[in-house]
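Here is the structure we will look at, set down as structure tokens.
The complex appears here without one of its protein chains, the remainder shown in place.
== subunit A ==
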Amino acid sequence: MAELILLLLRCSVLFSAVHAVFEDQVGKFDWRQQYVGNVRFAHFDNQIQSSKKVLVATDDNVFAAINTRTGELFWRHVDKNGPEGSIDALLLQGQDAIMVVGDGRLLRSWDVNVGGLNWETVLDSGSFQSASLVGQQDHVRYVAVLKKAAISLHYLSNGHQKWIENLPESDTVDYQSVYSDGTGEVFVLGLVPNSHITVVVYSLDDGEILKQFTVDCPWLSELLSSCSVIGRGMLTCVDLLSLSLNMFDLHSDSEMNRVSLESIGLEVSPSFRPLLVSTQPNAARAPLSEFLLQMGPDQHVLLQLHMGQILTLRDFKPAMLASFATSGEKTVVAVMSPKNQTASSINLFSAETGRRLLDTTLIFTMDPNGGKPVQLYVQAFLKKDDSVGYRVMVQTEDHQLTFIQQPGRVMWTREEALSDVVTMEMVDLPLTATQAELEGEFGKKADGLLSMVLKRLSSQLILVQAWATHLWKLFYDARKPRSQVKNEVTIENLSRDDFNLQKMMVMVTASGKLFGIDSKTGTIVWKHYLENVPLNAAFNLMVQRTTAHFPHPPQCTLLIKDKDTGLAMLHVFNPIFGKKSHISPPLLPQPILQSLLLPLMDQDYAKVLLLVDDQYKVSAFPSSKNVLQQLQEMASSIFFYLVDAEQGRLSGYRLRTDLSTELIWEVVLPTEVQKIVSVKEKKANEHVHSQGRVMGDRSVLYKYLNPNLLALVTESTDQHQERSFVGIFLIDGITGRIIHEAVQRKARGPVHIVHSENWVVYEYWSTKSRRVEFSVIELYEGMELYNSSVFSSLDRPLAPQVLHQSYIFPSAVSAMEATMTEKGITSRHLLIGLPSGGILSLPKMFLDPRRPEILSEQSREENLIPYAPELPIRTEWFINYNQSVSRVRGIHTAPSGLESTCLVVAYGLDIYQTRVYPSKQFDVLKDDYDYMLISSVLLALFFATMISKRLAEVKLLNRAWR
């Protein structure tokens, strides 16, 4: 019993110090979206008619099942990042999904229904080539895995190896594919390019080589895309030179049979590589004798092999995509052909006859802001009247999945591009129409007293009207149950709320697709796919004009730079609507080294963007006369720096009046010793409220707040664990002065760094102690300020005091950022994304180099926490409770209109948005604040005073009468 009371007491103590959200707040201001990445393999689960699963394996090493009705995930497995977890093959057999992972390292079988792992086998080493299901007597029992030098057969039921055999002459022959048709033989096809095909036939029972022969084909250089097995073991290859089909029976060792494409009336588009696609609906049986041949970018032909003759069943032209689908015994071909500018139609054809099936037309409306379709995944099913119905999943080049049902109803879309967000910004929403009206009144020129009064009155009237409708809506909504109140977000009703908590998240993804997402609900408001974005592009997103300058629309500029050539282009758009701006950005013929957004504004309140090319010439955007004039005036005070990480060179430049530049400083870190891994500036929109810290003895320690300070991280080129180090340099970006340099010995990257106010926090791996450590550097000017009115890098001769302290952190770190608020009054927290999926909000107080070893009276006065080498991880510090965010790559913070509140977006494979209150909600009433109680108390008091006043009056009167 005593323990129970103790428990109760402890509970009450614990709960009183909770930072995290309460249960009823879950999902109230936070949301999470889960993604899988760009789909590499997709299979529909066809074991039962009513199944609503599509299994996908993606480039991001994710294996997932998507609900075909809603587009939500049933389950998802996220494997290791990089080549170690890459999914090489996905085969579906009944309710088992067989997967080869990590270049043939692992063979896994999953249960499709629940997403559980049936078994996993470690395969022998060797690079993976191909995998195939192998059946015998109508039952699929094995899976064959072909590697560079060996083939192995495994049982589907438990993954055990039945046999493994070395491939003959594997050093000269490139074995690429494995084929079986349920006859008890396994064919392995190998190629010596431009010479011959080698076929090795293994016995299914014991792996004995039954037969081995070669076929001469000096014209063949690629097996996988040019050759396919059709019908009963007829290997068919396309000859690119003579444009003919070459057939060869695997069962009878005979000569190649050549059929010219011209002789069957087909013409290949010039410079196009014909592609051969066959289908094998059941692994225990031979493939169908019908196959598809792609003749050009928009032509597909359905061919049939009949008695050794090739027959043309149907010529699809124009047709962008075609693919096979099977349901029961029926195999169909789905063909997508363009209809008009914005739509294409998908039709179903019988594979056997090539005839079009009735009532199977489906209209796919292409998004003008999306990419072209690249792949069709067809789910065919038999209807009650034995006709074939189907649904399709269309994959487009912007990584979008669209699931369509007849006659063209889009069931769902998934924007898988969002699984790879590169950079983002949060932009304030514009004012409402009424607010804009009011603003417009001030913007206009004054014309007479009377008209001004009238205008003012009319706008006041509009305000009253808007308020009334708002009240009415509130009243109307309040009567409805909460679940029915829909707050649909459309472009029309997007407007700033009272506390600026709702913003537009502009996200740039690696595929080149831009998104505008409403931060409150996570709804995608607009999307825009940029074509011609190079694969290895670097993106830099800048807000040139915010929404504050009505009636000028807000303006964002995205700089897209090819990392190899350095050539760049600009995309200028409105961040609220996603529309491309009518302002034509300048063409950039020269490679761009650096871009910088100046605080200068042109006459339309757009900040000036300077672009430095490889000739060290500067161009401005916008480059109006006004801007150039301003630049000329300011030139001598515009400094910028360039970092060349390859040569370890940092250099500073000053702008000249003719927009050329002058080299003014240079720092060179020899690359033989260390290489630059990251350079971190402070955020431009950061506010620091307090200039100093009050000490225990009431004196002030002033912070060194240099807005031009750069934090530079280097890693040693020597990776030996005794000699490796991580270097930290604090460099003034204007003068090139090295303010501080420190080396963390016996340390290694990856280094995550946060640079803000007067501190730098970085995280590294200690090779000596084999643990993750945090280090904090704080800079102080000392007990007096050098120049309290203004900070100039050119006039700070005294170096700051540097305080440095390190801690142990009990987890690895995948991303790090600091909270940011409107005025910088709220205390700061570090937001740390952990590989486990949690986002930890660690108070900066714990990372304070002034934490004393021994607690004195003064440090107690200052509220310093005594030094402890290990930083705690408290579960209530996880801001995303159980909403794990997979593979966090970045955390973006933005201030809101409330000083206490900071908006946080964590992105990686998933996207998670929430708000954090580092100093709790000191400026907001609590959610469960008792309005009723306070108003009733007030009313009661009011009436009590009225009554007592009346009573007092009566009493006084009575006394006067006496």
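By our rule, a contact is a pair of C-beta atoms (placed from the backbone, for glycine too) under 8 Å apart; a residue touches a chain by one contact, two chains touch by 3 or more; residues count from 1.
Keep this in mind: contacts and distances are computed from a predicted model.
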{"item": "Undisplayed chain, where the name is taken from the UniProt record, one of \"ER membrane protein complex subunit 10\", \"CCR4-NOT transcription complex subunit 11\", \"Mitochondrial ribosomal protein S28\" or \"AP-3 complex subunit delta-1\"", "value": "\"ER membrane protein complex subunit 10\""}
{"item": "Candidate in contact with the missing chain, chosen from A:L431, A:L567, A:A645 or A:V802", "value": "A:V802"}
{"item": "Contact with the hidden chain (one of A:R105, A:H740 or A:K844)", "value": "A:H740"}
{"item": "Contact partner of the left-out chain, one of A:L794, A:A812, A:M845 or A:L925", "value": "A:L794"}
{"item": "Touching residue (missing chain; options A:M307, A:L474 or A:I854)", "value": "A:I854"}
{"item": "Touch list for subunit A against the chain that is not drawn", "value": "1-3, 5-6, 8-9, 11-12, 15-16, 18, 22, 636, 654, 656, 662-670, 673-674, 725, 727-728, 731, 735-738, 740-745, 766, 769, 773, 775, 787, 794-799, 801-802, 804-808, 853-854, 867-870"}
